[in-house]
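Please read the structure below before turning to the comments.
Just one protein chain is left out here, and the rest sit where they should.
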Amino acid sequence: MKTVLYIGAAIAAAALLALPIFGDLGTMNLVIKIMIAAIFALGFNLLWGQAGLPSFGHAAYYGIGTFATIYMMNAIDRGGWFPTPLLPLVGAGAGFAFGLVAGWFATIRSGVYFAMITVALAELVSAIALKWEGLFGGEAGIRSIRTDWGPFSFQSTTSVYWLTLIWMLLVMAFLFGLQRSPFGLVVRGIRERELRVRFLGYDTHRVKTLVFAISAAVSGLAGGLLAISDESASMVLFQGSGSAFVVLNTVIGGAGVFLGPVIGAALTTSFAYFGANLSHFWMLYLGIAFVVTVMYAPQGIGGAIAQRARAVKAGEKAAFGTGDLIGIVAFALTFLGLIFLIEITGTICSEQYRASIASAKGVWPPVRLLGYDFNPLSPLPWLIGLLSLGAGIAIVVAQPHLRRPRLLDLVTTKAEAGK
Amino acid sequence: MKSLRLAISAAVSTLALGIGTVAAEPVKIAFLTPKTGPLAFIGAMYDPTINFVQQPFNEAAGETGNKIDITVYDDSGTTQGAADRFKQAIADGARVFVGAGTSPLAAQNLADIQRWNQRNAEDPAMLLIVGAEGSNFIGADCSFYSFHFTTTPFIRQNALAKVMKEDGSLGEKVYSLQPDYTMGREMEAATTHNAETYGYKVAGTTRHDVFKIKDFSPFIEKARSEAPNTIFTASSGSDLQLILQAASSSGLKARFAGMFLDEPGNLAAAGEAALHNYDAQIFNAEAGGEAGEKYRAAFNAAAGRDPVAFMNNSVLTLNMLGAAVAALPKADKVAVNDLVKSLETVKVDWPLGTLSMRADDHQVQLPLVISMVSKDAKDKIDGTDMGFKPVKVLSAEETSVPVSAECKMKRP
Partner (left out) sequence: METLLVALLNGLIYGLLLFMISSGLTLIFGMMGILNFAHASFYMLGAYLAFTAIHMFGFWGGVVFGTLGVALIGFVCERYLLRHVRRFGHVQELLLTFGLFFAFEEVVKLFYGPYAVAYSVPESLRFTAFHIGEVSYPFFRVLIGLTAIVMFAAIFCLLRFTRIGLVVRAAVLNPTMVQALGYNVSVIFSAMFAVGAGLAGLAGAMGGAYYTTNPNMATELGVIVFVVVVVGGLGSLGGALIASLLIGVLVSAIVYVDVTFGQILSAVGLVSDEVARSTLDVPLSSAAGVLPFLLMLLVLMFRPQGIAGDERA
């Protein structure tokens, strides 16, 4: 199992190293955004996964990091001495300072009440950013430019890519170390039973405040990298969707696994990047995917993979069995059915479609889907959609009760032999 | 995939035309707009305008003229999305950008363009701002590579006050109820600034949080206590609908004068409450005579609704861009610098008058229609029995305001 992990890591590393050679500007930017989202989600998960504190207002610290960094970039542009590669630390510092104050207030309470305080704080910051034009630049936002530092040029996207990659690895190492440290143990102790940790002599409020501040600092660092990449900051950053997306990323990826948030960030960011060009309804697919993850993989995708890896290691399950194949088929069927139903409904409900009916004198023009034309008035596309969706769900529901052939489970023996 | 298809079509056309002629590349235009997320209604507004202009233009260009190729990129309403889509479009080879979103999105587009041009002076990109009304785009942020195809709150307030003064509906007491962000603040400043010119007194000013207030009755009652004749507002969307409803159901007698009343859905949602209020419109078919009606009918056939609000900005932007492209001799690759200069000089016919671009600050010079919501209007909107009855058309010269002192354009 270890070897699989090493091979996987090697492939990922090779891909990340080779990307600047093969990737075009768009792909490279996508990977930069994935890494930024991953850092943000990792910072968020320190609070959520490790300390068990659900924050629904983390966009505030992300945005503050972005603005602080932009101000520093402008200072450098005017002749400041600060080295460009260390700029994310400015974001981290601002996030930390703000997180210390906000965290002190928020961690007085726990659970739902904690969540509500974070929401309220985020709303306040967002309102202030909207009103205080002098500092946050109003609707136009604030612009800056990357400045070269010594022999290093930071004008190209490739340079931003390397900078982001290095920072992501640093943050990962830091958070991983933190998780392994005695401090990390205390934090998890608070998550499991705060009273007991307090009886051991720890000031839990202080610990929680510190965790909050570190989480905010990492979020601010992600914001700082965003400032470097996009060279601008706008009050739009403070709006609720930022806070929502980091929760989505973390939950889909899995809060219980260290790399879970990274997986989630990679999936949703790529999905948003490609999905938006393919369908107007990508947010609906994302919402459905989130609901399905919460229901069927409550520990997230990363959690499910880790669980499976443990089971394989213990020899309880095959690395890939018939069950997985059935699962994939069921997933594909469900997804196909959803695509049919959603796209056709969305198209015929749209204003433009009604206009084309009118201009075609009452004839419903065909709906183009997956490269084929379908007549929305014929039962065919609806049947495909419903049957496919129904079959997919039926398989999922029936699967635990099925006696499946052990055809593919041969892999077990191979895995066993390889161990 | 796209490049493959292009390559095939290029190959096919080369074969069809015989050996020797190389098909010229169309001018690639990236149309950045929110199509998903909470701002999706903006993208939906612009959606039908693109093919409406592109198709006839390319047909007219035939074999002798330059063609255009507009691709829509969804920025999902966030500045991050806008930055991402910009880079994607650059990678796809586009150098002409249409920024069709809110002011923050357009500001992000502008920042991206400026950075790109700073780093790639030999391969510059240009931006056409469709719907962002911020005055910074023709003020402190004006640039050789960006063009502003809509008005500013100042231009609209000025036009509204001018016409309402003439027809006697302005009154002596004016109130300003604004959304609390840049645009509202600019409208408030315009309202105060123009008080002397049009002989009214600003009885009071209030700002409200954007899209957070459900019940506007307190704001209406506060306005009522000053007994204004006219209330200027830059509010839009559900804020505007709620303001109108609150005012009408409590029997407030003041008129509203706004700039976004004709956005889709507003009349339907506000209902009768919208009646008798004034709006500064980019286009009104009734005011445009025969040409206006022709344009309205053609647009309706394509989009299923009459062209209202910023849809017109998009159409006129693309029309002017098209004319600028057509004015250039057919080339394998149209240079952006040439296109910028061509756009500065181009004149385009528009049902309400001629459109031109002021070279000093790249602000479009466009006529405005001041209209009143009425049941007598010729064209009814949104499936209601109401529409916009034109009061007066102001020519481009009349709506024009001087170039801002803050605009210091650097020409290459």
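Letters A and B mark the chains in the order given here, with residues in each chain numbered from 1 onward.
Going forward, a contact is a pair of C-beta atoms (placed from the backbone, for glycine too) under 8 Å apart; a residue touches a chain by one contact, two chains touch by 3 or more.
The shown structure was predicted, so the numbers you read here are calculated from the model rather than taken from an experiment.
K.L.:
Just name the one of B:Val72, B:Val163 or B:Leu242 that touches the chain not displayed here.
P.N.:
B:Leu242
K.L.:
Under the stated touch rule, tell me which residues of chain A contact the chain that is not displayed.
P.N.:
So the residues of chain A touching the unseen chain are 54, 105, 108-109, 111-113, 115-117, 119-121, 123-124, 127, 131, 134, 240, 244, 247, 251, 281, 283-284, 286-288, 290-291, 294-295, 298, 342, 345-346, 349-351.
K.L.:
Contacts of chain B with the missing chain: which residues?
P.N.:
Within chain B, the residues touching the omitted chain are 38, 40-41, 43-44, 180, 206-215, 217-219, 221-222, 224-225, 237-238, 241-242, 245, 249-251, 264-266, 268-269, 271-272, 382-384.
In this section, only the chains that are shown with their structure count from here on.
K.L.:
With chain centres defined as C-alpha means, what is the inter-centre distance between chain A and chain B in Å?
P.N.:
Roughly 34 Å separates the two chain centres.
K.L.:
Of all residues in chain A, which touch chain B in the complex?
P.N.:
24-27, 29-30, 33, 127, 130-131, 133, 138-141, 143, 145, 155-157, 226, 229-232, 234-237, 241, 272-273, 276-277, 280-283, 351-352, 354-356, 358-359
K.L.:
Would you pull the chain B residues touching chain A in the complex into a rising list?
P.N.:
Its residues touching chain A are 35-38, 40, 44, 47-48, 73-74, 76, 78-81, 83-84, 87-88, 90-92, 102-104, 107-108, 111-112, 114-115, 118-119, 134, 136, 141, 180-183, 185, 209-210, 300-305.
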